[in-house]
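Removed from the display is one protein chain of the complex; every other protein chain stays in position.
A and B are the chain letters, set down in written order, and residue numbers restart from 1 in every chain.
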Amino acid sequence: MKAVKAGICLMAIMLISGCWGQINFDQLTVVSAIGLDPDKNGMVRVTVQLSNPTLPVAAGGGSQQRRPFVNYDAVGITIQEAIERIQHQAKKSLFFPQTKIVLIGERLARRGLDDHLDYFWREMNQNLNSYVLVSRMPARLALDTAMELEAVPADEWRKYLEGDWKRPLQVDIQMYQFLPRLNQIGHQAVSPGIGPFNKSGKSEIMEIGDTAVFKNDRMVGWLSGEESQIVNWLTDASHSGSIHTDLAKEESVSFSLHSIRAQVTPVLRNGQLSMKVRVKGEAEVLTATVPLHYILENAMLRDVLNQQLESAVEETIDKVFRQYGSDVIGFGEALHRSMPAEWRKRKINWEKELRSLDTDISVSFRIRKSGLLH
Amino acid sequence: MHKQQISESQFFFIIFVSIASLTFFSVPSQLIPMVKQDLWLSMSLGTAIDAIVALLLYRLGLKYPGKSLVQYSRAILGPAGNLLSLVVLLFFFAVCVTAIWIYSDFLSSSLLPDTPLVAFSGTLTLCSGWAASKGIESIARLSQILGTIILISTFILFATSIPVVELRHLLPQFENGVGPAVIGAMYPGSWFGICILMGMLMPHLSRPRKTLKLKVSAVLLGALVMTGYLLYSIAVMGAHMASQMENPIFVFTRITRLLIFERIEVLTLLVFISGSFITYATLYYVMAQGFSELFRTKSYKPWVYALSPLFVVLPVLTVTQKFGQWPPYLDFWFPVVALSIEGGVASLLYVGSFFRKTKR
Partner (left out) sequence: MTKRQLYALSQRKRDIELRLGESSDLVARECRIGQESIPALLMWIDNLVDKRTLQLTTLSPLLSLSALPSLPDEPPECLEELCRSVISAPEAKVVGTADEAVPLLMCGWTLLFLEGASGIAVIQTQGLETRGIEEAPSSTVVRGPRDGFVESLDVNVSLVRRRIRSESVRVDKLVVGSVSHTHVAILYIHDRAKPEMVEEVRKRIGKVSIDGVLESQYIEELIKDSPRSFFPTVYSTERPDDVAGILMEGRVAILVDGSPFALALPCTLAHLLKTTEDLYLAYPVATFIRWLRYVGFMMNLLLPSVYVGTLTFHPEMVPPQLLSSILTAREGVPFPVLMETLLMELTFEVLREASVRMPRSIGSAISIVGALVIGESAVQAGIISSPAIIVVAATAIASFTIPSISLSGTVRILRFGMVLLASMFGLYGIMIGLFLLGIHLSSIKSLGMPYLAPFAPFRKKEFLRMMFRIPWFVLNKNRK
């Protein structure tokens, strides 16, 4: 009985004292995006996009007269320090677990990320499923100016990156995939880029395209959309794509590509390492600027397609390996998996190995359909 | 006194739940950094070690039907047997304290960061102590339900996380040879070996002949499920990152999402917490029962009450004081001592029983 009484007292104390660990739910403000920019003396400028909670449009939330989001930024040596400063500005309790986007400014990415990003592993509340983007303009600016159909741009970006329809031309990478690859020589990180679409002169329209290539924790350059799709095939991230082949001058045929299976195998011959790439798949004619006769020209089309793809793959690998010296295809890991001993020998000089690597590429697509026409 | 009885499937689930939850909290942080992709070998070796111990205990249990480890060790070795059983019970005690410590330390860093450690050890002791005082029958019944829940949720989790898995991460196998995997077997082996509590549970079993088969299959299933968890977490994060995590399984469940729910790690954690409650309750009961048999007290219940303050306080003290420095204790001392006690006691008794038989 005494134990029961003591228990009740204890419970009462806990209840009255307001308990531990409770979150003040009403002060919660969801952080929808985090932007990282470089600052002087190796400091980092952190931008935090806080979204105002909105009712769904169906519940009458469309007519709300509030700013859908607010950006705060602060500078600190660590991300944590900057976020603490932001806390003072925002006066709300920042809620990180549902961060959708981590936007890294290109300048910071080129300076090197290693000093900062371990925060995302360590901190309990960070969202490992947030998507990583590299911004061509300063992240702060990108977050400020972006306008999307949805009230909070980060929501829109995330949905886009999550969706499957963008996959052929776009890499996507989540925090938990991005972080380990920053230190992984055998499979370096890539990340989609975002930047203003300047051609029409409107700077608030952001285009997610191209791919930032990292070498260790430093960004080294960009890949175009077509190159990204090849990287995606080679890393087994997507199995479809599209290509526009040039048949003749200003004449082109567009294909959509399906069921792509790419194989990257390391081959060791007389102590010389080379890379064997096999890409197989099916193609479908989508549109052509020339009249086509499918049955007659099938073989010709196929050859053109394969040839052009082959050179595209080669160019991509060349660009990545020779120009950037970065193993975004994961060839190192492929070697690691199949010949661990060899990998241990070579990984110290992996960059040099990459630059002098022989590649043996073959691409074989077959044309399966030609749409409704023949 | 009416002896409480547990059925075969209940025994099976007690062992399974214990294996799963102890492995969840205690093994990953040592095993993964050391063995990485080859951990399945360590796990299976651990199971094998355990099966041998189980075989010895099974033979002993059949030779002395209706008697527990404490009772027959007295019958075999006389006063020295008492000492032996005291060692075993103290070992159980140490295991409990260690496990509660790991448990509360982990929970206070992941589940409820602002809650003091003592709240976890306190609630755990409260729950398992209460269960222990209700007797092994209730624990066994509940373990049946919880075991099923663990299995179902594991299945759901594995099914939903297939999209994030990259099997490539599991290669290459045996990068550094078989050596680390064999040495690494001592971690799961030492925790699995806690199932020598089977020696204490056997007299409660309605059909002791089936014990060995049940026990081995339960450990096998538990090891299988946990190997699944560990390999999944490596396959999701890659061996490099997984080995840096304090508990990779937890991070793995953070990454996985279930339908529209993005953070299901708390649910997984809760399932294993409930498993831990059962495990500690069983250990707790076995300890209390063992002490009462050792000192021939009438009931085991006073021991339950007597032990409880120690369980609340000791794990908290170990953290604040230097005595429980993480690495050497958990990396080396605990597994080595545990294995030698688990294996040593069983084989000593077994050999002793032969000796005694021939003397007659």
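Miscellaneous remarks
Operating definition for what follows: a contact is a pair of C-beta atoms (placed from the backbone, for glycine too) under 8 Å apart; a residue touches a chain by one contact, two chains touch by 3 or more.
Note that the structure is predicted; figures quoted are calculated from it, not measured.
Note on the undisplayed chain: of the listed residues B:84, B:119, B:157 or B:286, the one touching it is B:119. The chain omitted from view is touched by exactly one of B:29, B:47, B:98 or B:144, namely B:144. Here the missing chain is touched by one residue of B:15, B:53, B:97 or B:131, and it is B:131. In the full complex, subunit B touches the hidden chain at residues 7, 9-10, 107, 111-112, 115, 119, 123, 126-127, 130-131, 134-135, 137-142, 144-146, 260-264, 266-267, 270, 273-274, 277, 281.
Those residues of subunit A that touch the chain absent from the view are 11, 14-15, 19, 21-26, 28, 30, 51, 53-56, 59, 61, 95, 97-98, 100, 125, 127.
In this section, only the chains that are shown with their structure count from here on.
Look at where the CA atoms of subunit A average out and do the same for subunit B: the two points lie 41 Å apart.
Against subunit B, in their complex, subunit A makes its touches with residues 20-21, 97-98, 121, 124, 127-129, 174, 176, 179-180, 183-184, 333, 336-338, 340.
Residues 109-110, 112-116, 119, 168, 171-172, 175, 236-238, 240-241, 244-245, 251, 254-255, 257, 262-263 of subunit B are the ones that touch subunit A when the two sit in their complex.
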